[in-house]
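Read through the structure below, which is laid out as structure tokens, and then see the notes.
Our next item is subunit A:
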Amino acid sequence: MTAILVVLVHLAFALAITPVLIGVMRTVRARLEGRSGGGIGQPWRDVLKLLAKEPLRAPGSTPVLSAAPVLLMASSLVLSALVPLVSTLALPSVPGDLFVVVSVLLLGTVALALLGLESGTAFGGMGSSRHMVIAALVEPTVLLSIYAISGPVGSSVLSVIVAARSADPASLLNPVSLLAIVALVVVVIAETGRLPVDNPSTHLELTMVHEAMILESGGRDLGWLEFGSWLRLTALLGLVANLAVPFGVAPDASLVGLLVGVATGAVKLLLAGALLAAVEVFLAKLRLFRVPELLAGSFVLAFLSVSAAYLVF
Partner candidate 1 sequence: MNLVDAGLFAQLCLAAAAILLAVFAPVGHRNLAAGIGVAALGVVGAATGVTALLGVQGAGLRVPLALPGFDAIDPLTLAPDRLGGFFLAIVGVVVAVAAVFGIGYAHGPVASRTGWTAFAAFALGMQLVPSAGDALTFLLAWELMAGGSTVLLLADHAAREPVRRATLWYAVMTHLSFLLLVAGFGVVIAASGGTTWSRIAATSINEPLASGAFLLLIAGFATKAGLVPVHIWLPRAHPEAPSHVSAAMSAAMVKMGVYGVLLVVLRLLPMGPRWWAIVLVVVGAASALYGILQAAVQSDLKRLLAYSTTENIGLIVTAIGVGLLLRDSGQTGAGDVAMLAALLLAVSHAAFKTVLFLGAGAVLHATGERDLDLLGGLAARMPWTASAFGVGALSAAALPVTSGFVAEWALLQALVHANSQVDRLIAVVLPITMGVVALTIGLGLLTFVKAFGIGFLARPRTPAAADAHEVGPTMRAALVFGAVVVVGLGLVPGPLAEALATAVNAGGVGTVGATGLALGGFGVLLHPLALTLLTGAVLVPLVAVNFAIARRAPRRDVDLTWGCGGERTSPRMEYNATSYSEPLVRVFRGSLRASRSVDVVRADGAPLLVEEMAFTQETVDVIEDRLYLPAARGVRRFGDFARKLQNGSIHRYIGFSFAALVLVLLWVAR
Partner candidate 2 sequence: MTSELYPQLIALTTGLLLLTAVLQVWGRSLVRSIGLLAAQGVALAGLVLTVGFHVGEPGALFVAALVLVVKAIVLPWAMLRSARLIGETRERAALVNTAVELIVAAALTMLAYVVTGSLFGIGSDAAAHAVPVGFALVLLGFWQLLIRRSAVTQLIGFLVLDNGIATVSFLTSGGLPLTVELGASLDVLLVVLILGVLVVRMQAVHGHVDISELKELHD
Partner candidate 3 sequence: MAVWIWLLLLLPLFLAGVSYGLRRSAWTRWLPVIAAVLLLVGGITLVWLVGLSGPVATASGLLRVDALSAWMLVVVGAVAVVALWGGMDRSVSPVPPSSNPVQPSSRRRPGSLSATDGAALRPTTDPILASGSFAALLCLFLAAMTLAVVADNIGLMWVAIELTTITTAFLVASQGGRDSLEAAWKYVVLGAVGVAIAFLGITLLSAASLTSGEATVSWVLLLQHADALDPTLAKAAGALAVLGFATKAGLAPMHSWLPDAHSQAPAPVSGLMSGVLLSVAFYVILRIQAITDAAVGPELMRGLLLVAGLLSLAVTAGLVLTQRDYKRLLAYSSIEHMGLLALGAAAGGPLAIAAVLLHMLGHGLVKSAMFVVAGRILDYVGSHRVADVRNLLRLRPDLAGPFLLGSAALLGFPPFVTFFTEVGILVAGFQSGLLWPMLIACALLLIVFAGIARHVLSMTVGVPAGHPQTVPVTRRAPDTSAISPPQRISLPIALALTATTVLGFAWPLLGPLTAAVAALGGAQ
């Protein structure tokens, strides 16, 4: 029963913090570029506006056009339910295992890609093709880096890993977890389409990946798509933050623990978001065919962290 409470807390926390996180990231970026920016609440207002507007439909389009946004939103919500953002108490029957989480993430990616293809224009196809190539190349790094971290813990359930790491802080600083965390950061950037892999704020045909797929959607479809993508960023960023700094995560479902968890979770998340935005200002977008080198580099990092665990320690 308490686990369901924790899930609800996770969902509520994710839904609430996401627009704020995006707002903070955009304001930090604006301030660093000398602009005043639209304020923290702007993303929230954008989403509400979009949800109220009416979407359009071209003749001959299949139900994918209307189903994909809802599916993306649903997969992001499930993702944030399973990832230990606030508390490490997992649902007994759906423990948020490594591969289940990645598969739910990929379900959202596939829904987005199919939406891109459904639009029937060259941009949708281009975006979908690039997005799938990047997702395919990222996959080994995701699994290997989490495998490296789960090595000493002995189980692949994310909440158990975070709990174990918060229990013994010494393991945080050894090279194995450092290498794995760096690899995971690259994964988050690639998966959620941040710079240097993809520029979220561009509409330049030749460079956009994520934006190209949602080019044809409008109104509430676009609303769900935007909110879903942001939610994914929150979930993944929260996961990395908790893995890197596992303090403050509530070990059980007590009221005090949850409150502390929410507070620390929010702070960690916003700090991480601000740091990411700050770094993005100084980065330029990589050409698409240089991205595999970046991903190969992150894969080598993850591989070293696994074999380092044996060879060195």
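Quick note on the criterion: a residue touches a chain if its C-beta (ideal position, glycine included) is under 8 Å from a C-beta of that chain, and two chains touch if they have at least 3 such contacts; residues count from 1.
Here is how the candidates were picked: all candidates are chains of the complex that A comes from, given by their letters.
These numbers come from a predicted model, not from an experiment.
Colleague: By the touch definition at the top, subunit A has one partner among 1, 2 or 3 in this complex. Which number?
Modeller: 1
Colleague: What residues of subunit A sit close enough to touch candidate 1 in their complex?
Modeller: Per the stated touch rule, the residues are 7, 11, 51-60, 62, 64, 66, 70, 73-75, 77-78, 81, 91, 93-95, 97-100, 103-104, 106-107, 109-110, 113-114, 117-126, 128-130, 132-133, 135-140, 142-144, 147, 150-151, 154-157, 205, 215-216, 218-220, 224, 288-289, 292, 299, 303, 306-307, 309-311.
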